[in-house]
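One chain of protein is taken out of this complex; the other chains stay put.
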Amino acid sequence: MSESHWIVKQKIEIPFHYTPGPALLRFLEGLRDGKIFASGVRGESRKTVPPLSFCGRSWKPADDWTELPGTGTLESFAVVPHGMAELPQEGERIVFGLVKLDGADTCLAHLFHTKEPGKLKVGAKVRVRWHAERSPGIQAIAGFDLL
Amino acid sequence: MSEKTKNPPAGKKDEGLRVPWLLSVEYQYAAGQFATRFFQELRDNGRIWGVRCPGCQRVYIPPRPVCGICAGKTGEWVEVGDEGVIVGCTVVNVPFIDPMTGEQRPVPYGFAIIRLDGASTALYHFLEETDPKKLGVGKRVKAVFRPERKGTLLDIKHFRLLD
Amino acid sequence: MPHKVGIVATGQTKHTAKRTDINLRELITEAVTRALDDAGLRMSDIDAVMLGNMEPFEGFMLPELWSVEGWGGLGKPAMKFNTGGTVGTSTAIAAYYFAASGIYDTILAVGFEKQSEGHTQTAITTVGDPLWERTMMAGAIGNFAVMASTYVHESGVTEEHAAKIAVKSRRNACNNEYAHLQMPNLTVEEVLASPYLAYPVRRLDFCPQSDGACALVLATEAKAKKLAPQPAWIKAVATAHEQQYMGDSPRRLADMRSQRAASQRVYKACGISDPVRDLDVAEIYEVATYAELAMYENLGFCAPGQSGKLIDHGVTTMSGQLPVNPSGGVLATNCIGATAMIRVAEAALQIMGKAGKRQVPGAKLALATGYGGNAWTDALILGRE
Partner (left out) sequence: MDREVTLPAPEQVAILGAVQTRYEAGKPHQTYNELVHEVVDQLLAETGVALREIQSIVSASQDFFDGRTISGMAINEVAGGYLNSESKIAGDGIQALLYGAARILAGAYDLTLVVAHCKESEGQFHQITSTMFDPYVERPLGLDEHIAAALQARRFLSVAGAAEADLAAVSRKNHRHAMKNPLARRSGDFSIEHILASAEIVSPLRDLLAGPITDGACAILLGSPERARAPRRPVSWIAGMGSSTDAYWTDRELAASAALAQAAERAFAAAGIRKPLDDLHVVELSARYAHEELLYLDALGFGNGAAAKARLAAGDFDLGGKLPVNPSGGALTGNPTCVAGLARVAEIHLQLTAAAGQRQVKDARTGLAHGTSGICGQSQTVVILRGDAPQRP
């Protein structure tokens, strides 16, 4: 601490608990069961995942549900440098991917665990990799794999 | 990771799935030129200083660059007393999570707004006394310093009632 | 010259301790849908949206952007306010200025908070300056208790006076379908038997923590006249701040400088010299019973030290000369980002003659206030003309 300007270290720590609401609850519980649900407004083709319960564009409830196949297109990816995140396995890199799942009009962000991030390409086809043991939540999905 | 709330409040139905998140940020607050000088004096000499507004002569604690009332810059530093008067006080009984630790702050504890002799504004600080019947607005108090001072407001352990 | 601006619609959720059925975005939609339906508007009729919320209560930075589908914000100008207890009035006042300026004609204002998702007293403790106040602060409860102690000492109000305010609020709330704490049978004795949260403030002297949202639609004159048979015209707005630290205001609640300044400013603009006589109803931001009593003095409803008499004589009850908080007020509902906006919405309902069981008959002129941080005040006057 310099005598001319003091720095005071202090932490702010507050726990939060977020209620998902009906649509996100169905989605998160679906993940536990190995299913991906999207929703949309009846009579409209647009489907969102994670699902909205209400569409702000047409100002109507989005209660038309679809189960998605779990495959999709890689819209983008970002490679986390070594040391930033805990590496799950020897030699693997953490890669964040933005995936447009087949049947959905929106993207879902998740991880790739890969030893060869150089093989990833925007536009590549990908598939969800599930965890064997799942509870309701996004981490029921382990990540995406290239098809 | 999502999880069922572990301990729903007694008497309530299970509230269903709620997704947890811990906000946890470490800050390095600059004390700034006014607080740095104040806390150095407190640490090194056990003395309490404020700044005077040259316009209205108010003595400000905490010290600050501008007197809001005069909309003008403050001026000289002046020492104030380590005794003062309670402007407002309470004893806190309700437990809550302390944001500085993430854990419950122990209760009960007494705290007050105290106007030190020679100051125009009042300062938040702890009271030694935790019996509300013995406390009161207008009662005089004196700062109890810690033997080892580090340059924080807690170099004053608390204020003690004077009879 | 500013354009004339009126409130043409309001929407509120049913405020409650925990909305565990819906998320924040869905809570917003509930209030916005009700406001649009109230005015017979479509989202495409809205030119711009003003939002109000206190982010640390949800641990969510810019939650309005995550929630954009919930308030129909796609393609619309929008901004978000974050001013503590006053956030609902700050947001409504910003909507007023944008309409009065002629930039936008029809504006949606939304205040929202889901307090159940975080820890209110913890987040309020971080209001304190990290070097000077945070270590001692005990949320809003500790703060108000300290302030109340000063006021009790100076004014001579009693615990019984405070308890009467507590009873008035929770009984009035029974006439308000949106209110959180409705206690039709609450008695002064029960209030006095409730435990101290922080001396001298007892549990029933203090507001609850609520989940809720509130929406308003404001419109410039020609639009407003088309949208509502009786708009609640915004006749004056004012904001007055305090100095920066909690201990700066020398007599705290006993002499709230910001509240005197803001209320005098709006009274002057509307030619109000005796508010109890000239106003028909007031919706004020009182977090604690003692604050309401102190505000009677600071808002000029009575002389210093006379607030106890005001409630003893029933002046501010539903049948009195100036009903204060027919909705039940903050003591019945506090969803922070929405709370001050609810004051404006309730005042507007009174002026529009749409307040249902809590209607003050023939209300023509109403005061709404917001109060926040280290004692600053927003004030608005709404009227039929």
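All chains are identified by letter, namely A, B and C, in their written order; residue positions are counted from 1 within each chain.
Just so it is clear, a contact is a pair of C-beta atoms (placed from the backbone, for glycine too) under 8 Å apart; a residue touches a chain by one contact, two chains touch by 3 or more.
From a predicted model like this one, the values you see are computed outputs, not experimental measurements.
Listed by label, the shown chains that the missing chain touches in the whole complex are A, B, C.
Checked against the full complex, the candidates C:2, C:156 or C:356 give a single residue touching the omitted chain, namely C:2.
Touch with the chain omitted from the figure is made, among C:194, C:244 or C:321, by C:244. If you put the missing chain back, the residues of chain C touching it would be 1-3, 44-45, 47-49, 54-56, 59-62, 65-66, 68-69, 73-84, 90, 93-94, 97-98, 100-105, 123-124, 126-127, 129-130, 238-244, 257-258, 261, 372-374, 376.
In the full complex, chain A makes contact with the omitted chain through residues 2, 4-5, 7, 10, 12, 16, 18, 20, 24, 27-28, 48, 50, 75-81, 84-85, 96, 98, 106-111, 117, 122-123, 137-139. Considering the complete assembly, chain B touches the hidden chain via residues 1-2, 19, 21, 23-35, 64-72.
Operating definition for what follows: only the chains that are shown with their structure count from here on.
Chain centres here are C-alpha means, and the one lying farthest from chain C is A. With each centre defined as the average position of its C-alpha atoms, the distance from chain B to chain C rounds to 28 Å. Averaged Cα coordinates give chain A a centre that lies 43 Å from the centre of chain B. For chain A, the set of residues touching two or more other chains reads 8, 10, 12, 14-20. In chain C, the positions touching at least two other chains are 20, 59, 117, 119, 122-123, 126, 130-131, 134. The part of chain B that touches chain C in the complex is made up of residues 15-16, 18, 21, 23, 27, 29, 31, 35, 39, 61-62, 64, 68-69, 87-94, 96-100, 105, 109, 111-115, 120-126, 132, 135-138, 152-154.
Note for the complex: chain A touches chain C at residues 8, 10, 12, 14-22, 24, 52-57, 59. Looking at the complex, you find that chain A touches chain B at residues 3-20, 25, 28-29, 135-139.
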